[in-house]
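Okay, structure first, notes after.
For this view, one protein chain was removed and the others were kept in their places.
Chain IDs A and B follow the sequence of writing; residue 1 opens each chain.
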């Protein structure tokens, strides 16, 4: 999945209609986890990209502010233009960023840099985002670069790709025993199955593989 | 809070009087967690800056060695001169760094780089510290830069700032369900409260906000 804005921007963030005086009751409901997920309605918009078993690449140009910034953090990879504009903007509205950032930003951006961005709400560009780890890489045309990577991934065994997404999403936050057991469990489910046998055969025979999905 | 050295250095580290032959008994007591904290007497000097609910910026020039280095790691942000000198120096005294570094350095510096610094006790400067993530940013006058950021933060809703510090300090180390629930709990406590309503109103009316603290 390649996730991108429709037009010149990725996503400008919050829908200010939530500040409507009639909103509070709806707000309380939207704070509860949704069925089958740890995430509530707002968190879901960012966390759903982690829950989907296939890779999600985010292509960013223009602005990615507030909620838009957090949706980008939920993707597996982030490709951006050097000129794109980012902001953890919620403090502008007297709020904390609450769309899963505490699960998506860990391992990606150091807490001192995230605090500075979030406390100040300041706007930073793609170059800054790369140096802080917020984006994976910079490209003049992030959408084209994302499609290229997506095509490359699509040529790999879909079982292995799904297994790796699951491993890296979960394994980094488990204790050693549980993480090692997860590796063994995922690998045992792949080894000797048709797509794995086909990957080996195609490589040894120096031909393109044909996978079932 | 802006934390800085009084004079030309930030902090030169350990008080060697703890190596006094009469110290051991006092030492045993000082290793026990203090009331209301997981941290003992020595750890408290660094961890207290994390426990305080408001942002703490550390302004570093001169040397930040050993215990001084660990106190700096306990702050929310670290501003340094390029020439400042740092060292994880405890190995010089046959000791491990034990002032909370295992809680403050995670997410900040990678373990391979921290091990190299800690095993060797070598001295490194602000440029190296920036490239390893140990400091947030470099400034010719870190104290002036820290005061500028502190002033900027002071213009934001104090409720949102406190909520974000709590979220980023705790959320990075919780499992997904607990981290997402913490986000929702903090946000629910802010939404619709006077300071949050004032932030929205001031922004929509394009005037400076006036917050209660």
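Here, a residue touches a chain if its C-beta (ideal position, glycine included) is under 8 Å from a C-beta of that chain, and two chains touch if they have at least 3 such contacts.
As the structure is a prediction and not an experimental result, all values here were calculated from the model.
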Inset, instruction - Return the single residue from B:40, B:188 or B:203 that touches the missing chain. - result: B:40
Inset, instruction - Please pick, from A:41, A:147 or A:182, the residue that touches the omitted chain in the full complex. - result: A:182
Inset, instruction - Mind listing the chain A residues that contact the chain we can't see here? - result: 55, 76-78, 107-108, 133, 136, 149, 152-153, 156-157, 159-161, 163-165, 167-169, 171-172, 174-177, 179-184, 186-188, 190-192, 195-200, 203-204, 209
Legend entry - Interface with the unshown chain - residue positions in chain B: 16, 19, 24, 27-28, 31-33, 38-40, 43, 47, 90-103, 105-107, 110-116, 118-121, 173
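Keep in mind that, in the parts below, only the chains that are shown with their structure count from here on.
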Legend entry - Computed distance of Cα centres, chain B from chain A, in Å: 28
